[in-house]
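Can you keep this structure in mind? I'll have questions shortly.
One chain of protein is taken out of this complex; the other chains stay put.
Going by the order they are written in, the chains are A and B; count residues from 1 in each one.
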Amino acid sequence: MDPIFLVEAAINGILLGGVLALLALGLNLIFGVLDIVWIAYVDLVMLCMYAIYFFNVSFGWPIWAAGIVSLALGAFLGIAVHVLIISPILTSAPINQLLATGGLLFFLQSAATFLWTTDHKTVRLSLPSYEIAGIFLPATRIIPFAISILAVIALYVFLTRTYIGTAIRAVSQDREAMSLMGASPQRIYLVTSAVGGLMAGLAGALLIFQYSVHPFFGGQFGPLTFMICVLGGLGNMVGAFIASFIMSEIISIGGVVITTEMGYVIAFVIFIVMMFVRPGGILAKRE
Amino acid sequence: MLELGQVTAGYGHFTALWDVSLRVAEGEAVAVVGPNGAGKTTLLRVISGLIVPRSGHIAFEGAALAGHPAHDIVTHGIAHVPEGRRLFPGLTVADNLKMGAFVPSARARYRERLERVYTLFPVLAERQKQRAGSMSGGEQQMLAIGRALMSCPKIILLDEPSLGLAPVMVLRVFDLIRRVREEGYTILVVEQNVRQVLKLVDRAYLLEVGRIKMEGRAAELAEQDFVRKAYMGV
Partner (left out) sequence: MRRGRLLAWAVLLLFLVAPFVPMGGMQQYVLHVAIQIFIWSFIGQAWSLMGRFGLVSLGHGAFLGVGAYTTTLLWNFYSLTPWIGALLAVAAAVGIAVVLGIPCFRFRVIGHYFALVTLAVGEVIRLLIVAERDWTGGSLGASLKTAGTASGLWTLQFADKRVFYYASLVLFLAGLWVWDRVDRSMARPALEAIGEDETAAASVGIRVTRFKLGITVVSAALTALGGVLYAQYMSYVNPDTLSGIGVSLKIVFAVVLGGMYSLMGPLVGTALTTALAEALRIAFGLRFLGMADTIYGLLLIIFIIFLPAGIYGSLREAIRRRAAGSKPSPA
């Protein structure tokens, strides 16, 4: 095989990794603070993607305006999920918490099927494609990557330089101690959920560049996101960031060398092996 | 300033405190001593709001506080340095202190508070950017106390400050507490190291199996008597 395809696949892997990182970091942020995994996270992304489709294609809004709708919807959904579903079960057994968000996944995917059928809906963006040394780099991949990296940097700054961001990190390290500092846990949870939802909205806006939306979009990217989170160590932000690119590279290169689906399968096998070698995630310290 | 009346509290089916009453006047330093498992930590957790008492009342400067959540009680001016210090291990010294000033009234003046804490504890100023988790026990205790000071408290609750520290560090920590006291803060300290803490406070209570067994002025109490009773039970 022409090595140029491998290089192109490797670069595409990096470009994909950026957006995957948004998904993984959003999920980890919420888990780190609330100790609950939003199984339905990527389905929230799906809803935001549908919003962009309807605002752009059906209502004729410019794409950037639809993107802002996506961000706002994401933040709103984050708060709504927390208030309606998470808050009542904060102190329940883990199984109940998992089943609640699992139920939400189920509900969202089925409701989407019922409301909008299983048809794939695409937002057509005519954007240029650049060629460098025989490698094709479409803007539909470069722009999302660039924005996602900016978003990750913004998240980093938020978490380390702002007061509320530091408070969120503090709560994830010791919830009780933070309440002794005067921080109402409920308020911190709300902010965290809103930020997590905002990231989902952003991820949706970036994913619509390359992918069409359908009710089972969550089935496409959800398990991948979960694997990335586990690989990086659940709750570990840096680990998730690195793991996003590892996984995206495996899928991208594997997809070119064999088939797209086998790329996923190889990623999974690597995941299983990692579970044996480093169950705490790639950055975990050896017990 | 702080008054507890007939407070009964516990965890689940277990009752740790029975009808506990005590007072702390403004400007005083009071100790609560007693053997392991007496309920000393529970006592402080009830005052700071981490535990809701089953019965009894808690009043601070006239305001009834029993049953209020912890983040609300802090706004009244009660700062709690918890057992084991409970610092945020991944945050720097500076960030830990910043978090101490979370309450809105303190946050507005947090740079000023930070300067005061750095003046009081120069070692913390030196290690501003160090991760709290990598500091020694004595330094962590210093940071924990500094963090409590950040919220402009009126009274500081200290839970076993000498826990897990080498004897030399214990002396240094008590020295720190003395300095804090000299700044004018009211102190309620819970301790197992009876000898050291009695040198520091005005009055002391003896807590045993959840009940107050004795009360007296630190200077009056024959240290020997008290120590014996505290360690072997009345």
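Here, a residue touches a chain if its C-beta (ideal position, glycine included) is under 8 Å from a C-beta of that chain, and two chains touch if they have at least 3 such contacts.
What you see is a predicted model; the values in this text were computed from it and never measured.
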Neighbouring shown chains of the undisplayed chain, as defined at the top: A
Among A:Ile4, A:Ala111, A:Leu127 or A:Ala154, the residue in touch with the chain that has been omitted: A:Ala111
Of A:Ile14, A:Ile68, A:Val83 or A:Leu98, the residue in touch with the unshown chain: A:Leu98
Absent chain, residues of chain A that touch it: 31, 35-37, 39, 85, 88-89, 92-100, 102-114, 117-118, 215, 219, 222-223, 226-227, 229-230, 234, 259, 261-262, 264-265, 268, 271-272, 275-276, 279-280, 287
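Simple rule for what comes next: only the chains that are shown with their structure count from here on.
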Where chain A and chain B are represented by their mean Cα positions, the distance between them in whole Å: 43
For the chain B and chain A complex, residues of the former touching the latter: 48, 50, 69-71, 74-75, 79-80, 82, 86-91, 95, 98-100, 102-103, 106-107, 147, 151
Complex interface listing, chain A residues touching chain B: 163, 166-167, 169-170, 173-174, 176-185
